[in-house]
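Handing you a structure now.
All protein chains but one are shown at their positions in the complex.
On to chain A.
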């Protein structure tokens, strides 16, 4: 079996608001999958439907081949969902919370796994204290630990790094990458596009309840024909203008550095023109498009369609 999650013709509306509009999506087993979209795009609704928090209006969803409605016991055991909102049970310590949660998933003695998670998420020294005394970042890590106590095959992280400091974010990603290497399927929603760009194999971009694009990260980025050229010269540049170059450019104050944004096809002409001027080049940098550019392009496209 190679499909972790199969979503077919899934719809959900809240009154007039179409939160999910005919969603079709396949997520492969072992994939690091990104679900991106602006606020209100429907990412959390989709995850809610997957986990049984939200009732879909129509369509079907299977998790590892099992239907999420008729086989919810098994699908819920295969899923570890880290919700976006920080929640905690004020009555119980970190360890108690994880013990109780293991029990919910039918695991009687889970102390080994609990210790491993506490260690991996740097919560070992907080194990015996109540969640009220935890900082925001620690509460978030407790949420992650809760979602992983039953060793799920598919891990869904809904905005997991919101409000988590940089150092912690890195150790968190290290842990998640490791889980992915062990064969776990990871689904990530995030606002930090650099995170998605660094981590995900494939990405779905959602906008206004629709999936506007699903592709590999490389294909998505290549779909934008944009290069950013930065050239630093030894001396001030004279004689370079728009007519000569055939394209607009930015020159910095000292006139020693230019920035040109252009399509791939123009690279040759630009470089030859500069070469003809006999300028001394100190440094040169050509950047490709970023996921952010794709994101902006696709989500604006969604706006135009409506």
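In this section, a residue touches a chain if its C-beta (ideal position, glycine included) is under 8 Å from a C-beta of that chain, and two chains touch if they have at least 3 such contacts; residues count from 1.
Methods note: contacts and distances are computed from a predicted model.
There's a gap in the complex where one chain should be. From "Transport permease protein", "Thiolase family protein", "Acyl-CoA dehydrogenase family protein" or "Ring-1,2-phenylacetyl-CoA epoxidase subunit PaaD", what does UniProt name that chain?
When "Transport permease protein", "Thiolase family protein", "Acyl-CoA dehydrogenase family protein" or "Ring-1,2-phenylacetyl-CoA epoxidase subunit PaaD" are compared with UniProt, the left-out chain turns out to be "Transport permease protein".
Out of A:22, A:67, A:89 or A:201, point to the residue that touches the absent chain in the complete complex.
A:89
Based on the whole complex, identify which of A:101, A:140, A:184 or A:217 touches the chain you can't see.
Spelled out, the listed residue whose C-beta touches the missing chain is A:101.
Which parts of chain A face the unshown chain closely enough to count as touching?
Residues 14, 48, 51-55, 72-74, 76-77, 79, 81, 83, 85-92, 96, 100-108, 146 of chain A touch the chain that is not shown.
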